[in-house]
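With one protein chain removed, the remaining protein chains of the complex are shown where they sit.
What follows is subunit A.
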Amino acid sequence: MRKKRFKLAASLMAFTLISGMLYGCSSSGSGDSADGGDKGADSKTVTLTVLNNWNGSSGSDSESNPVLKAIEEKTGIKVKIDYTKGSEAEKVNTIFATQDLPDIYTGPAWGGELDGIIKAAKEGQLVDLTDKIDQYPNLAKAIAKENVPPALYEKAIGGIDGKKYMMYQNQPATDKDVNDWLYGFYVRKDIADKIGVDPQSVKTKDDFYNFLKKIKDANLSENGAPVIPLGGFHDGWAVGIGNTMFYGADYQDKGDGTLEHVFFTKAYEDYTLYYRKLISEGLLDPDAFTQTDPIANEKIKQGRIAVLSAHYPAILDASKEYVKAHPGSDYVPVGPLERAGAEPNRPVDLNIQGNNVTVITKKAKNVDAALKLLDFLASDEGFMLVHYGIQGTQWDMVDGKPTAKQEWFDKFTADTTGKAKKNEGISIGLENMTGMDRINSVGGGDIWADQDRLKAMDNARKILRPNGISVISAFNPGDVITKSPQWETLKPSMDQINDVWKQAIFAKSDDAALKVINDLREQIKNTGYDDAMKYVNEELKGKEVVKLSMPN
């Protein structure tokens, strides 16, 4: 009898252990976020979880930091932020499919990420803010029709099926706040000198090809390894930006006033074959499309890339170390290169707009607290707190302008990892929720940037933007086509364009490259392209459409 009881007890224990283990598996990671708005230790404090869906973003070492504390004091809301490591589009699909939702989601205002959010809105996963948003002036202002690009307003921000779900961020509030990242090709100054070419004399696509060829023919080497003429960063970012030498924007006028996607044009074929030539002649790094950022950075640090293609801040960051050890090896702009379809004296057309949408998910128990938090972050006070840190500690108002305190400036400049800043609560993702971008009109610019960098940016701006810039306000057909009835079947084929382009530039011959492109063209046509374009042309009749656009 005793033995039996012992056995029974043992079985019970085993059962408890196993079920405990399984339960542990099934609910891992969702404990906190599941019941947003739950009361913390202090019964007046509300805790809200935020998913900052930007790949590679990160926060402070500990969960709390001075900025988060200041927010808690101001609003009574404790904020816990999660970060995405990996594909953002994948993250959006996963959180809704698994229902592992944060209270507040904030992430990219484009591509598959935005499509995922729109799908979530249509399927009842988000909180309808139509009746509430007007009570929060800072949030309402950022989604006012005049503050959102028109196609994006119609597609998402202005409402989905008549209901408003999304808050919109980082649209420049004034001309002063426009942020030009200065995308382009940049060459190491010492290498340009060595081959005797003035980077500013490189203007046409042939010039650019010859320039790379000269670098290759000079047989330069660094630590025994040959110097690669043209390279980029992770997954091919952004070596393909030479496309602007071939066509102005993704949708082209056929000549009869109707639009077609550039993928169907001769210009696209020329662009592809040009890059195929760069690859096959060893002028473009063949690993550029498969490498990771650490590997790309390593090549740059070893001085093995002559021309880099990306935005200037990324290039300045990556080359900092090499330039320090080898004075005179700074990357300087090439060009300005020709722009297809643009008069040389035309200001550069940049697609500068907000980059972020924020939504409250249906898991949020305390919607008013979430809106209160977001409204505070979007206020001028919140904006300064999030971008600059604590007033009186890290910065002060000097002559009406926020000015960094020297000790903190030195501390942040000395720290190349950026961790010191994050531990004070700056750049931890909250800046994605601060409403319209007012960094210059309300704030004092980037008060933490060092002078050398600002000087280099100014210099590049003078070279690459001799006629200034003009911010695109016209309709982007790419936003309109997503509303066509054919989009569901068409999207999977259109999504392939980028991959197929890469496949084509690696093809064994020009004919093989064109075949790869033609195969996809046929597939796109078969999945409803013609009807979708009819819809786009109908919708955009009489409206101004983006014809020229440079990367930004």
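We adopt the following convention: a contact is a pair of C-beta atoms (placed from the backbone, for glycine too) under 8 Å apart; a residue touches a chain by one contact, two chains touch by 3 or more; residues count from 1.
The rule is simple: contacts and distances are computed from a predicted model.
Missing chain, UniProt protein name, picked from "ABC transporter ATP-binding protein", "Putative aldouronate transport system permease protein", "PBS lyase" or "Transketolase": "Putative aldouronate transport system permease protein".
Contact with the undisplayed chain is limited, among A:Asn93, A:Asn423 or A:Asn440, to A:Asn93.
When you scan A:Ser64, A:Thr174, A:Ser201 or A:Thr290 for touch with the missing chain, the hit is A:Thr290. Of the candidate positions A:Thr174, A:Ser201, A:Thr393 or A:Thr489, contact with the unshown chain belongs to A:Thr489. Within the entire complex, the positions of subunit A that touch the omitted partner chain are 18, 22, 87, 89-90, 92-94, 96-97, 99, 112, 115-116, 119-120, 123-125, 224-226, 228, 286-287, 289-291, 295, 302, 304, 489, 491-492, 495, 499, 502-503, 505-506, 508, 516, 519-520, 522-523, 526.
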